[in-house]
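In this view, the complex is presented without one of its protein chains, the others remaining in place.
Chains: A and B, in written order; residue numbering restarts at 1 for each.
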Amino acid sequence: MTEPHPLPHLQVRGLNGWYGESHVLHGVDIDVHEGETVTLLGRNGAGKTSTLRAITGLLKKREGVIKLKGRDLIGLPTYQAARAGIAYVPEERGIFAGLSVAENLTLPPKVAEGGMSVAEIYRLFPNLEERRNSQGTKLSGGEQQMLAMARVLRNGARLLLLDEPTEGLAPVIVQRIGEVLRTLKASGMTILLVEQNFRFARKVADRFYVMEHGRVVDHLTAAEVPDRLASLQTQLGV
Amino acid sequence: MTTLFGLPIQAISGQLLIGLINGSFYALLSLGLAIIFGLLRVINFAHGTQYMLGAVTAWLLLTVLNIGFWPSLVLAPLIVAVAGLLIERLFLRYLYGLDHLYSLLLTFGLALMIEGLMRDGFGAAGKPYSPPALLTGVVNLGFMILPIYRGFVVVASLIACLSVWLLIEKTKLGAYLRAATENSGLVQAFGVNVPKLLTFTYMLGAGLAALAGVLAAPIYQVSPLMGSNLIIIVFAVVVVGGMGSIMGAIVTGYALGLLEGLTKVFYPQASSIVIFVVMAIVLLVRPAGLFGREA
Partner (left out) sequence: MSIATSTPLKTANDALGIGHLVGRALIVLALLALIAAPLAVYPVFLIKILCFALFAAAFNLLVGYVGLLSFGHAAFFGGAAYITAHTVKEWGFTPELGILAGVAFAATLGLVMGFLAIRRQGIYFAMVTLALSQMVYFVFLQAPFTHSEDGIQSVPQGLLFGIIDLSKPLPLYYTVLGAFLLGMVLIWRVVNSPFGNILAAIRENEPRAISLGYEVNRYKLAAFVISAALAGLAGAVKAIAFQLASLVDVTWQMSGEVILMTLLGGIGTLLGPVVGAALVTAMEHYFAATSIPAPVLIGGCFVACVMLFRRGIVGEIRHRLKARSSR
């Protein structure tokens, strides 16, 4: 067998997932290579969030193969999967109301060496430093998204799972998030991004997977996008 | 002799002191209950039993192993906390995904079992437990005679409550607890061992109850039944305070203890129900509790 790439950073094969009795993921295959930014596209309810949750173990009822640098994650509880080197930025940001901005920021424990220091993070997100003592949920939507991203940059994980970071945000903030992603990418971070905002995703991603009804129905590289734009638009309903 | 509302100051301050002491126990117990409920979503009916076990353990340590009050103040809560670890690992853990009523019924069953066994082995009669030599005697405060041990109980429980508050509000561990109370899945996805955190929390609550029990041992008689009615009062305290706030649980505990003491002075017949009456009133005017956010 010839494998065109070296061992992927994240390898998902035949992933199935259930919420109780309802079967929502049907054999999802995804590869994300070291340093790559890959975007999962798909309409509402396609199973993008569920895929990320299955990778982290938050979706407990799952089957298939999930390998992080060759290490199988399927049998692990969520916290051990995280410690294997996953940084997770959930849908709707998940800022804790009972914690200050600074506490939110420093909450995730280090899982590996090499994360950013708090000072570096504040340099990247200056408004967080100004508001570090306010309650986490008192921040604006954009600031909360920054905080949600900043939060996982400390912990040293090299795989970043980002779920719709631009949702509901003003264009300037979206642009700012794009800059941050490019900075992270330049630093060698591997990124699996869930996005419905295709225009945004296009600016940062190397490759795309399109999901529908809990399956991956299409796959393309950034170079292929211009030729495939029309079919993509029907698939995504944009 | 000085009087207030026609009653001697001595009598009033004496009852207020008793109220303050009861309030200390209410505060420690409702604090533990609130912490456990906040994170585990378990109403720990065994809380009164754990309080009783604290006192009984101290008594046993003294009579069997000749270990005195001071070491017991640490040892008994630790022992009860380890028993709490077993309860959490063997039973509660399997009920987290279910309706909260099941964990209530489980801890209720465990409380019945433990109390029944203790009554069988220990006898229902109360046993005295003397305060440590250092704390015997009284001081005259002018307006009242204060038994030193009682003063100590009030101070010790205040310190314990404040330490727990500091632990939760100001430490990293406390931040994990607060965050996991809101969204335990996400905290887990950050790499925090939440199952362990749950176990720790249950142990902390059980240990606090046991600490209250050790403190109570020299004041009340040590008996297997000492916790069984208390837990219901503490439930009422928790309904009044609302379980949303740690400080709320503490403040409500002390306040209701004092109120109960005052009732003993002015209308003794009602003293056993005054807390329940307050609960009923609070339900009428502020159903979520004084400090509560409805869960």
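One rule holds in what follows: a contact is a pair of C-beta atoms (placed from the backbone, for glycine too) under 8 Å apart; a residue touches a chain by one contact, two chains touch by 3 or more.
Keep in mind that what you see is a predicted model, and the values were worked out from it rather than measured.
Asker: Which residue from B:M226, B:V251 or B:M279 sits in contact with the chain not drawn here?
Answerer: That would be B:M279, which touches the missing chain.
Asker: Touching the hidden chain in the complete assembly: which of B:Y102, B:W165 or B:Y220 does that?
Answerer: B:Y102
Asker: Name, in rising order, the residues on chain B that touch the hidden chain in the full complex.
Answerer: 37, 40-41, 43, 91, 94-102, 104-106, 108-117, 119-120, 184-185, 188, 194, 229, 232-233, 235-236, 238-239, 269, 272-273, 276-277, 279-280, 283-284, 287, 294-295
Assume only the chains that are shown with their structure count from here on.
Asker: Okay, in this complex, where on chain A does chain B touch?
Answerer: It comes out as residues 56-58, 77-80, 82-83, 86, 88, 90, 94, 96-99, 103, 106-109, 111, 152, 155.
Asker: For chain B, which residues count as touching chain A in their complex?
Answerer: Touching chain A: residues 172, 175-176, 178-179, 181-183, 185-195 of chain B.
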